[in-house]
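Removed: one protein chain of the complex. Kept in place: all other protein chains.
Up next, chain A:
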Amino acid sequence: MRIAVLLSAGRHPVSGAAVLPRLEAQAIRIAAGLGTPVGLHAGPDAAAVADALGQGLSRIAHVALPEGADPVPVLAASLRAMAPDLVLAGRRGQGGDESGIVPYALAAALGLPLIADVVAVAPGEAAGTLRLDQSLGRGALRRVVVRGPVVATVHPDAPAPLAYAFGQARRGVIEPVAAIVPAGPAAAPAAVEERPYRRRPKLVKGAPTGGSAAERLKAATGEAGAAASGRLLVDPDPDEAAREILAYLRGIGVLAPPSPRPNP
């Protein structure tokens, strides 16, 4: 199976140093379990993604692209030439705009289906099909079986990346590939204004909107929540305690009610 992993020049969220985004390292791990993946990077400098060689790739195709140019036409042309069965990408970039639109634009340009937020990929039962597990959060999955080439984005709940191997990183090669189509013009600068990030208060769940400051403080510190209305049973009968616990768990909906159970 031919697999392409899209690599981006990421930045570390804290230090700002150039790193391989974790999602892409996870994508390499998924891909390495299926075959020998090839990395694909479009950008001014291939050194930015050289780390990916140590994470499990043996070959990276690099399309030189001026800084700030739109990578989608170039990537689409290269992928058309490579004709992979599976294209993996991170669900969001890291260090740039982080809008996560590139895989969607690519899938539209290639006319391929896109499956978002996968955590595992396996070959399907029928030939030419793939079984992808999409994350629904909290460990729940949606298992999708797709025919033929597909673009998939990787969710952070996917297995952790492989360990970095220095020897492998030295053996791997980065092949420059000529851009097949001229790079699109740099995307028109959208009318966005940038400022240093300012943290904003998260909404406090259950805070009264019109309440007094004291009420809002109580909601924020959790005093008004479960802890304030907390029930304390001192030395109850164990059976009584068990009933209370089950009633409480059912009240908050983490335990299924007893009566009509589908499985015997």
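Rule of thumb we're sticking to: a contact is a pair of C-beta atoms (placed from the backbone, for glycine too) under 8 Å apart; a residue touches a chain by one contact, two chains touch by 3 or more; residues count from 1.
What we mean here is this: contacts and distances are computed from a predicted model.
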Out of "Peptide/nickel transport system permease protein", "Electron transfer flavoprotein subunit alpha", "Polysulfide reductase NrfD" or "Oxidoreductase", the chain not pictured bears the UniProt name "Electron transfer flavoprotein subunit alpha"
Even though one chain is not shown, chain A touches it at residues 11-14, 16, 94-101, 104-105, 107-108, 113-114, 116-117, 124, 126, 129, 133, 135-148, 150, 155, 157, 190-198, 200, 202-203, 205, 209-212, 215, 225-227, 229-236, 238-239, 241-246, 248-249, 252-256, 258-261, 264
